[in-house]
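Yeah, one chain of the complex is gone here, protein chain that is, but the others are all in their spots.
Each chain gets a letter, A, B and C, in the order it is written, and its residues are counted from 1.
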Amino acid sequence: MSQPSQQPSADSPAVYPAVNYLNADRGVKSWFLTLDHKRIAVMYLASVLVMFLVGGIFAMAIRLELLTPEPTIMGANTYNRMFTLHGVVMIFLFMIPAIPGVFGNFCMPLMLGAKDVAFPKLNLLSLYLYWTGAILAISAMAMGGLDTGWTFYAPYSTTTPTTVFPALLGVFILGFSSILTGLNFIVTIHTLRAPGLTWMRMQLFVWAIYATSIIQVLATPVIGLTVMLAGIEKVGGFGLFDATKGGDPVLFQHFFWFYSHPAVYIMVLPSMGVVSDAIAAVARKNVFGYKMIAYSSLGIAFVGFFAWGHHMFVSGQSPFDNGAFAVISMFVGVFTAIKVFNWVGTLYRGAIAVNTMFVYVCGFLFFVVFGGMTGIAVATVSLDVHWHDTYFVVAHFHFIMVGAVIMGFLIAIHYWFPKMFGKKFHEGWGMVAASFIVLGFIATFVPQFFLGNAGMPRRYYMYPERFQAWNVASTAGSSLLAFGFVIIAIYLIYALLRGEIAGDNPWQSRGIEWLTTSPPDKHNFPKPIVVTQDPHSYQKPGEEVEHVVI
Amino acid sequence: MNELMHKLLFLPPQASTLAPKIDNLHYFVITVTMAASVLTGLLTFFFFFKYRARREGQSTPIVLPSVKFEIAVIGVPLFFFLLWFVQGFQDYIWYTTPPKNTMDVYVMGKKWMWKFAYAGGGPNAIGTLHVPADRPVRLLMTSRDVLHSFYVPDFRIKQDVLPGRYTETWFEATKPGRYQILCAEYCGTWHSQMWGEVVVMPGAEFDAWMVEQKAGLAERVDTGGDDGGNMRGTIVEYGKKIAMTEGCLRCHSLDGQPHIGPTWLDLYQRRETLESGESVIADEAYLTDSMIDPRAKVVKGFKPVMPTYKGRLAAPEAAALVEFIKSLRSTSLENLPSKEATYEPAKPTTQRR
Amino acid sequence: MAEATITDSAHGKGGEHHHSTKSYFVVWAILLTCTGLTVWTGYKDLGAWNLPLALSIATVKASLVVWYFMHMREAAGTNRIVFVTSFVFLLVMIFGVFGDLWTRSEMSLPYHTPTTEGPEIQVPEGAAAPAHHE
Partner (left out) sequence: MSSSDGHPSHTAHHHPNLAGHFDTIQQQDYAARLGMWLFLGTEVLLFAGLFLGYTVYRHFYHETFHHCSRALDIKLGTINTLVLITSSLSVALAYWCVKVGKRTWAIGALVFTILCAAGFLCIKYLEYSHKFHVGELPGKWFRAEELMQFPAANMYFTIYFLTTGLHAFHVIVGMSVLIWVMKGIIKGRYNPDYYVPVELGALYWHLVDLVWIFLFPLLYLI
């Protein structure tokens, strides 16, 4: 068991472990009071999928409304609530917790050869805080909803008569969940690595989770404070952002983006980690430029903190700060570019398998390059004057948030589905759905770039008629996207119930998480792991290995 | 080239001196972005065909990046990004530094309309801003309530409008025509209808227009009644002043919110249902009648509490009030056909109460 | 392996409990003195020097608390980095925002409050740029 690479289990028949973490304990209590990181991960998975469904329904409603320039299916106030809740649910309840909460929790301790995370009780507390925050956010919806946009900009958010406060409280509590998860993961990675697992032998997913956790710990307190201040101002009239009381509304934006810019890396870094891991398994090859990918994750985590002002180029921020934040944003872009080069480089001279994951990886690479570079484009100060708050920005961040984060999430689901549940999904349907998703995605969001170019502002309920053609195209594309998700839901549920038994390592991956049974035992590994190899190493020991330097 | 890219990218007309600057950089940036993503995609496909898995458990070489490769990987993107930044920041500085000889216009954004006032005197306006072509115009902007953003796509200018302080932006329009103003910062229910219009006139025509407007003001001052001596502004402005001094605004709001009485926003030509059940269009006659005999035709849902203004309002004053009410449109007042097909003229918005 | 390094950094500086309580009392005495000093200077009007002086004294006090009371001098390197990093980011935040405030144009600062009372923009006849008081 000590050598990750020496036990290809391809020939042995697939066995479903009789006792595993899923059936070791029974009863509702054994789930809700569990301290097992894997069960917590499964509960996170169920929760974030529900939230994704909710956010997705809002998204479809928005797209339908925008089918015509006039009111289509709902009133203006309903529409404003829809896009607000779409943003709040997708960002705070889906994207931020999705990959760290589910796959970080499930796989990261396994990848370290650990028995659990450092603070299992804290881990469970994070989940409960997540649920509390989710319930509060949903209750805001039930109490009439809020119409501020997910950015909660003051003074609108502090003066609107809608129910903002429960949502702010929800975000505050979700922040704590996020902080505690990040703290837990940092300590786990520092203390619970198996013997021999040096920093430079950690899998890239672990590196990504580590970088993400740093951002979570450093940035999230600030959003906690920000929403707290907005809530106090709304309820108590403290006037911190109220111009008539001498307050400065732009200060709110500084507060907000100090968290929310790093937060986009909280969302996207784990996804990049998933791709780094999965691409090695798909191409059966060592990751090209391992160190560059690892360090660029840390680089993004660090430099990402200095770029928040590029969300505020036309907000009344000074030209000096605009320039400073713009130039720093250019450097953040370089870190992502490094990763892209290395991912493509990993495919070079690999043995690429044709499967669902690969389709998503292709989509991911295109989206991350186009979405990333349009990000640099909007960070170019003068261009942002035209593009700011138009659909160009909407399209850009959906390329990154949907194109990169959701592709990463889907890759992770498909890659680790056998690990989590010990079952195989249908590869053919997987590829069909993946094609729908990738194409539907392009059809949904490419038109929005043109809308932005033409000057359609975001958060528009009604729009001048000249924008209609592209809006129709976008709505049509979104239905393809939704159809793809329906297919995925069907074949994954089928796989869960009556799927073929996957065996311990169906992808013949060399990741440490595959060294135990699938699904794993309650205590993860039957015997302690000792790591002696480099990560993502697909060469058989003793075999003549060709070294190529390009 | 310019024409082609302009069409390909679905950009709006270039109607200011800033627009070509923004667009040229836009073309460059988008071309590089497209090239990079297409190259990445093609390379991925190429590798996929060339390096497909051929057999089970196939082993692969260890490929490592050389230092040269690493430098290239960091250097090439950084070069492009910084190039964009340098060009973009130059343009931006140009855009944030208005020339000395600008014509200044005060802009106020409020839910959900734009108001304009000329610094050198002249007519105040709601929704429509008249400016001369080929002369720099500086806008000094503030908001009465929440954040708004003054956006004219055809000029490529955008600037947030903040309560409690001024922000500025400027432009020099190059082609006479009518250009749409949009609000780009979310500001509530009718954010998407907070439109206005910039009317760009040839310089000489604008000067003549301005002289005429000012003369019109003076004329009205002469005929405006006893306190006309210190009255300035258009008849609309005069009407507004009366509305304030006579206390109309204590019961009638200007922002679309029903108060003790119906809101005046978009009241003109609105179809109102009366207490009696019949419906009436709020035209000049109805508005004037309602001042003189307010309890005759009370709009459904409101109490008959308004006092009569018979004898309190002189005829010109009542007329001014009507003109003022007519001016309260949440979108542009002007229903003239636009010559440049830049956007469709605003329709009377009937979906709103 | 990880554990080995942990043992080194956390407990490598052996004899942490050998020092007596004396150092605590000395630090306490210094803190009290510093408090007295900062209050005394607080009563004086030192103009522009008030803030830097008060902040310097506070920083000295805080460093003493962190170094001795919180045992930062015995803490593992990682823990030191973690704590110091949080202060670095506090500064990042403040200077990022002040980069904006220091360079904003005068008229777009909040204390140049334009009149927002009344339903109309109130522009005095022939007004130029908004008045810069102060």
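The criterion applied here is as follows: a residue touches a chain if its C-beta (ideal position, glycine included) is under 8 Å from a C-beta of that chain, and two chains touch if they have at least 3 such contacts.
Note that this is a predicted model, so its numbers are computed, not measured.
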## Note on the structure
The chain left out of view makes contact with A, C
### Message
Can you tell me which of A:Phe255, A:Phe441 or A:Trp470 touches the chain that was removed from the display?
### Response
A:Phe255
### Query
Out of A:Met43, A:Met82, A:Ala140 or A:Leu192, which touches the unshown chain?
A:Leu192
### Task
Mind listing the subunit C residues that contact the chain we can't see here?
2-3, 6-7, 9-11, 14, 17, 21, 24-25, 27-28, 31-32, 35, 38-39, 41-43, 50-51, 54-55, 57-58, 61-62, 65-66, 68-71, 75-76, 78-79, 82-83, 85-87, 89-90, 93-94, 97-98, 101, 109-111
### Query
If you put the missing chain back, which residues of subunit A would it touch?
114-120, 122, 179, 183-184, 186-188, 190-192, 217-222, 224-226, 229, 232-233, 236-240, 242, 245-248, 251, 254-255
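Quick note on the criterion: only the chains that are shown with their structure count from here on.
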### Query
Most remote chain relative to subunit B, going by C-alpha centroids?
C
### Query
If you average the Cα atoms of subunit B and of subunit C to get two centres, how far apart are those centres in Å?
43
### Query
Any idea how many Å lie between the Cα centroids of subunit A and subunit B?
36
### Query
Among the residues of subunit B, which are close enough to touch at least two other chains?
162-165, 167
### Message
If I count partner chains per residue in subunit C, which residues reach a count of at least 2?
### Response
105, 108, 110, 113, 116
### subunit A contact footprint on subunit C (complex, rising order)
1-3, 6, 78, 85-86, 89, 92-93, 96-97, 99-105, 108, 110-111, 113, 116
### Query
If you look only at subunit A, which of its residues touch subunit C in the complex?
190-197, 218, 222, 243-244, 246-248, 250-251, 254, 258, 305-306, 308-309, 316-321, 324-325
## Note on the structure
The subunit A residues in contact with subunit B across the complex are 8, 10, 70-71, 76-77, 80, 147-149, 153, 155-156, 159-160, 243-244, 247-250, 283-286, 288-289, 292, 314-316, 319, 322-323, 326-327, 330-331, 333-334, 337-338, 340-342, 344-354, 358, 361-362, 365-366, 369-370, 373-374, 376-377, 380-383, 385-386, 388-390, 450, 453-455, 457-466, 470, 508, 538-540, 543, 545-550
